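Here the complex is missing a single protein chain, while all its other protein chains stay put.
On to chain A.
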Amino acid sequence: MGLTAKDIEHLKEALQQAVVKFSERCLYQSAKWAAELLDSIPDASPAEVEQRTAGGMGNYVHPAFFPSADPVEAALEAKELNRYLLAKSFFDCKEFDRCAAVFLPESTLSGVLSAKMSEISSPRGKGKANAALPAEHALPALSQRSLFLALYAKVISGEKRKDEDSEMIMGPQDLGAVMNKQLLIVSRFLERWFAERETEDGEGLPPSQGFLEYLYGMVLVKQKNDQTAKDYLMQSVHIFPWNWGCWLELTNLISRTEELEKIAPHLPQNIMSFIFHANTRVNLYQQGQDLAASLNDLLNIFPTSSFLLTCKALLNYHSKDLMTAEQDFSNLLALHPHRLDSLDHYSNILYVLNSRPKLAFLAHLCSSIDKFRPESCVVIGNYYSLLSLHEKAVQYFRRALTLDRSCLSAWTLMGHEYVELKNTHAAIESYRRAVDVNRRDYRAWYGLGQTYEVLEMHAYALWYYKKAAGLRPWDGKMWQAVGSCLQKMGRDRDGIKALKRALLADSYYDSTASSFGSAGPVDRMAQMDPEVLLQIAAMYDRLDDEEEAKAYMELCVAQEDGGAAGAEGAGLGESVAIHRDSPGGVASDGEAEGAERGSGHEGTGVTVATSKARMWLARHSMRTEDYATANRLATELCQDGVEVEEAKALIREARSRMELANMMDR
């Protein structure tokens, strides 16, 4: 994706203008994003600069002074410049209501809305109502910029009030049901505005700039009217593609890969859409060479873009390549030491890597920069969680949520902490909030499932596990959870299927992932989780399918010295899954296993699961009167030092039987 110097010039110009436009409309985050992106484009070579300056730096125009393209809009903007400046200052001082009232005083607003109301109340008398109140209730003649600013101020003021009205995080009154009361007004107004353009006199009006569509989409999203919102947002990005906020809203609306594929053709074809595509795929936990390649392409254009670097790191994180992800974040940190955004993900990675000093340093850094940013609080919370100081961790996650209720990772992480604190109700509520904020968060779904499993409500747990597995179909941990749940519910057939899928998914991460389609689970060279194998075997055993059970038991035992190649990767993947995804009681023995597994590169070594399998096999041999095998297996058990008493009893029995058989033979 090579760009010529001229393209880059254009890109820069477009971004510069975009930043100015965002600043004019007080869309701070989008402005920041665009400016960051702009800054990450490498400067042209000195020769080119010279060439350009030769053309005359004297007629350089600051992008802020580019006139509006549309003469009607330009005239309006010129007319209301003073009021606009006033409104903008109010907005900057966080006096949102006052800002809104500059352009849309209550009287105008009520007029417009009452007209609308009457229209709604008597849809048939539409023409009549319009005729009756023709002039008074027409929309005020404002430039789109001013209108956007006014309506946006209204929305923001509503948000602010909503935050103020909300109760303490997870307090008794905190039901998450406080609504933004300004949304209705704004949406009515915009509805009318758009309706006016569609009707007969729409032709005479200047073309839309795209921001009002964005605002309407945003409002609709808040009103949970997702489909319409998506339409408006897409309209907006078509008109003005540089609005990252808009793209982000779109990303949040897409919860499945299929949806992304569906809307992809309807999107404009430009670099922003490309970035959006990559980012959305990362957010959907997608991975693959093509995604990495497209990110790399983008990074060629914007080599130091913190946003793209973050995406890359997250991609590595999602594909469980933690070391690389850590490296990426570390480099990012060195590049932008004052940037707090997405450091919470970094802290998750450090948590999983158990890199305590570094996590402590990161927390220190964050708290030095700004201790009242949700990201800082999440980092600190993660650090405390790693130290097993769960109360303090909860305190910091709560602080993060008080600062920003939509801080997704804080909700999920708080759920984990509550699980640790054995407060299942609080945990469920936290997870539920997390899911409400972002339905793509598989960790929250998984956490919900796990909590219900602790409460022995398997049907519920199964539902949530399935959700999680749907979000991450290649994550063995999810399928294993589904399988275990099914097993506990007595649906062994389904359980076996799920667990086999888990085995597949685990081997997906190996480099030898090619053969799983054909050979199924019996890919003996790959490292497999003996636990899963044991579970499958046990289920077959319960289904009285002795042959299959025996096969899986043997496979399980074989893992002790099996597949050398995949040991590391799988072991790591396992530990990841355990650390991040199963904070419950499973974690402790999981860790122990992990340690055992880490010690022997050749195989898992003797684990509880393999010993159980061996015991089962020994018993099975006894049943099938294969005393020699039984004796061998039991002796091995004795050597391993697991369940020695029972093993010795087996040996005695086997020997006596063998002697008996010998005697009989004779």
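In this section, a residue touches a chain if its C-beta (ideal position, glycine included) is under 8 Å from a C-beta of that chain, and two chains touch if they have at least 3 such contacts; residues count from 1.
Everything below uses one rule, namely that contacts and distances are computed from a predicted model.
The complex appears with one chain absent; UniProt names that chain "Anaphase-promoting complex subunit 5" among the candidates "Cell cycle control protein", "Anaphase-promoting complex subunit 5", "Protein YIPF" or "serine C-palmitoyltransferase".
Per the touch definition above, the residue from A:12, A:79, A:358 or A:648 contacting the chain not shown is A:358. When you scan A:89, A:269 or A:331 for touch with the missing chain, the hit is A:331.
In the complete complex, the hidden chain is touched by one of A:94, A:181, A:371 or A:493, namely A:371.
Chain A meets the missing chain through residues 327, 330-331, 333-335, 337-338, 356-361, 363-365, 367-369, 371, 380, 383-384, 387, 389, 392, 396.
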